[in-house]
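There's a structure below that I have some questions on.
Selected chains from the complex are presented in situ; the others are not included.
By letter and in written order, the chains are A, B and C; residue numbering begins at 1 in each of them.
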Amino acid sequence: MSNSSSSSSKAPLRVLIWNEFRQERDARYQTVYPQGIHAALHGALTSPDLLIGVSTLDDPEQGLSEQRLAETDVLVWWGHIAHEEIADDVVDRVQRRVLEGMGLVALHSAHEAKIFARLLGTSGALLWRTNEPRAETLWLVNPAHPIGAGVGPSFVLEEEEAFGEWFDIPEPDELVFVSWFSSGEVFRSGCCFQRGRGRIFYFRPGHETFRSYYDANVLRVIGNAIRWARPALEAAAGAAEDQRWRP
Amino acid sequence: MSNSSSSSSKAPLRVLIWNEFRQERDARYQTVYPQGIHAALHGALTSPDLLIGVSTLDDPEQGLSEQRLAETDVLVWWGHIAHEEIADDVVDRVQRRVLEGMGLVALHSAHEAKIFARLLGTSGALLWRTNEPRAETLWLVNPAHPIGAGVGPSFVLEEEEAFGEWFDIPEPDELVFVSWFSSGEVFRSGCCFQRGRGRIFYFRPGHETFRSYYDANVLRVIGNAIRWARPALEAAAGAAEDQRWRP
Amino acid sequence: MSNSSSSSSKAPLRVLIWNEFRQERDARYQTVYPQGIHAALHGALTSPDLLIGVSTLDDPEQGLSEQRLAETDVLVWWGHIAHEEIADDVVDRVQRRVLEGMGLVALHSAHEAKIFARLLGTSGALLWRTNEPRAETLWLVNPAHPIGAGVGPSFVLEEEEAFGEWFDIPEPDELVFVSWFSSGEVFRSGCCFQRGRGRIFYFRPGHETFRSYYDANVLRVIGNAIRWARPALEAAAGAAEDQRWRP
């Protein structure tokens, strides 16, 4: 099925939720997602306009085969302790698909994922002081942005891990959310980028020991971001164009 | 009818095509739009998802009453020789509606319209050398942008008026088209801005003596821009919020 | 003396600190600036590379005559309760000078000044809840920006007035600081814009009842901003160019 049909207003958007899925299987991490973060997101994001699949790091081809990516309009990414295990050729093909038009929604610790650095060119480093629970308030700084629809002017997560600035990313094309933490930090927590024909959204919340992926506002934002990141109608055609490279 | 309903996927988008409509009524200008530019655009943009009206400078309240604007989701603007006649309170209310979320598609000589300067803060000045006919090629510099859907990688207008840089505008939030002219100029001819909750698109082609508003690609871009500029679902609600100003 | 000489590395930069200067003369406001905010800034910013003057709203021509502006490279602006008293033709000429290349450093309540709205096109509205003292931490979100030199990664003001998002400004060209407030708000508190040939910096701190303009970090930022906003060497020449407007 072509991107253009899947991007029409009728065909559902093909979403792949990829999860590292290591900590949830290990009791020592005390995650609050017994079936995995991917399963929690899959259940919560179900909607007639989305055709959602899941895959994980320990699946064949790390869950990101050429075929799988070719059938994906928007990829949602959660990873944390195993970033280094992602094979470079997997990173290569995810990047290639984003440049062709596939959307990418990068969650929380994905700020250190290889694919994030590959697409943005920076380290993704940030200020981190503790993973003790902190209150986080996400403030919407662009009330007309579609990713913020339905959650403004702000919403609160009672317990989250705090991230602080400086966050080493390029100046975002659009800044949607800024977070306030009870421990004194601020963070650019909702950031839009475009690379090639693909749209990228980084969204901060989601430490594995806190319940953010059960929060209605967080889920609303992720759902909005998936729809915002859908490939342009032209992307499939465009990628096939005779775009001649310089010899 | 609220903005939110008109912005849903079902209710048509309420479009107002506003035209100065002076030169078309005066044979000396030799325009190629005997019924007016607004009429040409109205006819060509007709579509089930758009509810299009027209108004002109010589209508009551200059065609832009509070009521009319309140019922408009996206305003298309063409003006040229009578910019100075627009009353300041009309400019005030158009600006207010854009800040609330109404889209604005500013065409060609609108680069010198009061409302353009009001929203952008700059002079809108540009390099102008002649209105002799020139060939113009519009190159799409962002192939995934919805405003460029269906017209890339470039399209040609055999006869147009040339505009040149420097164009005194703020750096656009997104640059969509750059024009090449046979007389040696380039121009940022498709520029996106956001002000308040409203989206603004400036699109260069459309001198009154040339046939650009009969060109399929130009019309496709204007149609795309109207849909891109539709108010956010949240705009109506947002504007009604108790946003407290500093006393 | 031309801008180009004043912008060279030898001639001092001509700075004008303009202050509304009303509240400081009225005991009811309990400001902490007995000689005026302009005097506090003048004293603190003194430096061999700056030639600093001051003027106030109650001076002839509201302290902003054509001549005065022509001799100014960077204008620093503080105003609060008398924004509406600024004459429109004064706003016109300040805008014209910014478009020609004069820098503008807009402080605190200047978010509601006419000149700020004129140059940015938005309302400048923000979320305001109280002027009770709050702790503010300013986080540097671009550590290589010259305006942040010497004050990162963050600094604290023990008592300030809190401002909150949404702040109705265009997406800044560059975002330098984000503020955290003890009362739960965040704010984009250091924002760069360019309009025409002129650079604009908005800097949030400076409520009249708090001591921010005695704070070394605040003063360092304002000093950095003044130097960053200096006119381009080309600005004077450029403004004199035969930039032909479209007839």
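To be clear about the criterion, a contact is a pair of C-beta atoms (placed from the backbone, for glycine too) under 8 Å apart; a residue touches a chain by one contact, two chains touch by 3 or more.
Everything numeric in this text was worked out from a predicted model, so none of it was measured.
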With 3 copies placed, total copies in this complex: 4
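Here is the rule we use: only the chains that are shown with their structure count from here on.
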Between chain A and chain C, centroid-to-centroid distance (C-alpha), Å: 38
For chain B paired with chain C, centre-to-centre distance based on mean C-alpha positions, whole Å: 33
Shared interface positions of chain B, touching two or more other chains: 173, 194, 196
Residues of chain B that touch chain A when the two form their complex: 9, 101, 142-146, 148-150, 152-153, 173-174, 194, 196-199, 231-235, 238, 241
Touch list for chain B against partner chain C, complex: 95, 99, 109, 111-112, 118-123, 125-129, 163, 166, 168, 170-171, 173, 193-196, 243-247
In the complex with chain A, residue positions of chain C that touch it: 127, 137, 139-143, 152-154, 164-167, 171, 174-175, 178-181, 184-186, 188
